[in-house]
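Structure in structure tokens, see below.
Of the protein chains in this complex, all but one are displayed in their positions.
For reference, chains read A, B and C in written order, and residue numbers begin at 1 within each chain.
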Amino acid sequence: MTIKVGVLGAQGRVGQAVVAGVTAADDLELVAQIDRDDTLQTLIDAQADVIVDFTTPNVVMDNLEFCLTHGIHCVVGTTGFTPERLTQVEAWATSNNTNCLIAPNFAISAVLTMQFAKQAARFFDSAEVVEYHHPNKLDAPSGTAIHTAEGIAAARHAAHLPAMPDATTQALDGARGANVDGVPVHAVRMTGMVAHEEVIFGSQGQTLIIRQDSYDRMSFIPGVLLGVRNVGTHPGLTVGLEHYLGI
Amino acid sequence: MTIKVGVLGAQGRVGQAVVAGVTAADDLELVAQIDRDDTLQTLIDAQADVIVDFTTPNVVMDNLEFCLTHGIHCVVGTTGFTPERLTQVEAWATSNNTNCLIAPNFAISAVLTMQFAKQAARFFDSAEVVEYHHPNKLDAPSGTAIHTAEGIAAARHAAHLPAMPDATTQALDGARGANVDGVPVHAVRMTGMVAHEEVIFGSQGQTLIIRQDSYDRMSFIPGVLLGVRNVGTHPGLTVGLEHYLGI
Amino acid sequence: MTIKVGVLGAQGRVGQAVVAGVTAADDLELVAQIDRDDTLQTLIDAQADVIVDFTTPNVVMDNLEFCLTHGIHCVVGTTGFTPERLTQVEAWATSNNTNCLIAPNFAISAVLTMQFAKQAARFFDSAEVVEYHHPNKLDAPSGTAIHTAEGIAAARHAAHLPAMPDATTQALDGARGANVDGVPVHAVRMTGMVAHEEVIFGSQGQTLIIRQDSYDRMSFIPGVLLGVRNVGTHPGLTVGLEHYLGI
Partner (left out) sequence: MTIKVGVLGAQGRVGQAVVAGVTAADDLELVAQIDRDDTLQTLIDAQADVIVDFTTPNVVMDNLEFCLTHGIHCVVGTTGFTPERLTQVEAWATSNNTNCLIAPNFAISAVLTMQFAKQAARFFDSAEVVEYHHPNKLDAPSGTAIHTAEGIAAARHAAHLPAMPDATTQALDGARGANVDGVPVHAVRMTGMVAHEEVIFGSQGQTLIIRQDSYDRMSFIPGVLLGVRNVGTHPGLTVGLEHYLGI
């Protein structure tokens, strides 16, 4: 049985990619494409089971209220969710028996990297993160790399690991990277690259590397489709794709 | 409270490394070193809590019977366990309330690579394994790489994934690697290298790489110590270090 | 002083990228865009110094004859050059004091990989090539990887190196890759990847890796611009961008 999908923000660059992704999937049926001038009523008429929302912070709450109170599950990549907004979305979902997935990152490989890094962290003496991005990026390190390092640091702390070994006494400024809760993070900016993250763990005589490469901006599509396929079985509000991965 | 440890096969190359590793650990106390001409009674006199056995298939069963029936937990890297032997060991353990860990591979990074590969497999269209070893190795691919590929294939099968995409119509013999249950496995033999395994997963616009490097033959020590520290809380017989990693 | 550039095949996908690349370069001036229905006379009127030809085998010879006999240097990515064709092009160039660069591969990183591989080959016991491509590729290994392996084999042969060490006695079919003149070549096919080549050399206690990644189809542009800027100083016919790299 196919899932009937509506796409909100369907004319946007990301929305168009979602439309293409849904259309290409055998088990999904694209039943509505909504953009700025369209009415949400279309979703009801088309009997949408699930909507995907890549719109803007100023319209997303209206979209979610409408859908969640009309029996339609929501998969959301729009940004700008404050704790207050999340509480409101959860209330809509639970009081209507509808489900909602809100995720800051739909790239499955990036989400898995972060999860595996958290799981591996307590077994190794050393851990560092190296991220690589195109040179037009404004922040260094990337938010994902900082988040990964924080997850590693928390796992090390929970396991009562001591500080990492580092005998450096003579260093050029910046050589040892940024210190994120005790985990060194290095940011490379390189023409030609897109978005890449490498987490390195070391123990006696061995290393473990978990590396994620995003080659183009369509890398979020498989994660969105995973969300669409599984939102029906995750009650209420879920924040973060990792909770859909079963690991 | 420190754990009292006895080492069996203490004069062997591996045993010596275990002795050094136990000695260097603050929370472990080396209380006995047993080799060919020593009596196992020494373990009782020394009040060993746990023994580590890296001996040979023809003495290991006697060692385990003695220890498990005298209240001593066992961590075992010796090879040659048939199903019959495992059943026997389990009987000794359960009837004496003692515990035993038998593991073919104590390199934590290798065990994690295999576990993460199994967890990630169902989220990706493509998966291949490339392993790298010194040129004196007799088998290709390595047993670990074959085992990893089998785990990936089983996870893909359980998730009802179709065959991997591969449009190759014109290939030199061997170019696409060995086919292990549908997963291509490539073996590189290279002077200077030790033992390295890379698992590559691909999906739309992204890849995930899990890589393990063993730089020297001491890489099993952290896994043995992990076994020693945790064997007391894993009742009966456990086969495989992965069951001690909590993932 | 800027170089005046004409682009032939300007409406094609590659031609459009060349037009964009020339336009973006401060030291180059785009003076003509020629496609199927345009006359080559436009190049003379526009006083083109250099043309770039990404057309088809059935028109390229007419294009080159016209340009080389009218004082215009040529940078050519079109395929299908037989030895006879090359002899003809060389005759046009030398008798008119014009220059022509014909290259099968304009990706500088790929050309450098091949050159460095040839230079390094004689210093190492072991050498293997692993290439990675999207799964729609028809041939395995890639032509570039085969060419790289042949270059390594020739360099090893010239240095009288013995066969590579490899103790493998028990192998799954295909595990050790394709044998290209004694150099193992492994081909990975992976959704999400584009085109990547890794050359690995090993010697006592050390390895050297030369790796090239192409992330999108525009990776040939810097090489074309390099050709345009330097064709004026390389007399007659040159086949292969490597001769322009001064290494």
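Some notes on this structure:
To be clear about the criterion, contacts are C-beta pairs under 8 Å (C-beta built on N, C-alpha and C of every residue); 3 or more make two chains touch, one makes a residue touch a chain.
On a predicted model such as this, the values are computed, not experimentally measured, just so you know.
Note that the absent chain touches A, B, C when the full complex is taken as a whole. The hidden chain makes contact, of the residues C:Q16, C:T56, C:T94 or C:S109, with C:S109. For subunit B, the list of residues touching the undisplayed chain reads 192-194, 213, 215-216, 219.
Although one chain is not drawn, its touching partners on subunit A can still be listed: residues 124-126, 128, 130, 132, 135-141, 146, 164-180, 184-193, 200, 202-207.
Residues 21, 107-110, 112-113, 116, 119-120, 123-124, 201, 203-219, 221-222, 226, 245, 247 of subunit C touch the missing chain (whole complex, contact as defined above).
To be clear about the criterion, only the chains that are shown with their structure count from here on.
For this pair, subunit A with subunit C, the centres built from the Cα atoms lie 39 Å apart.
Separation between the centroids of subunit B and subunit C, computed from CA atoms only, is 46 Å. Rounded to a whole number, the gap between the C-alpha centres of subunit A and subunit B is 33 angstrom. The multi-chain contact residues of subunit A, meaning those touching 2 or more other chains, are 213, 215-216, 219.
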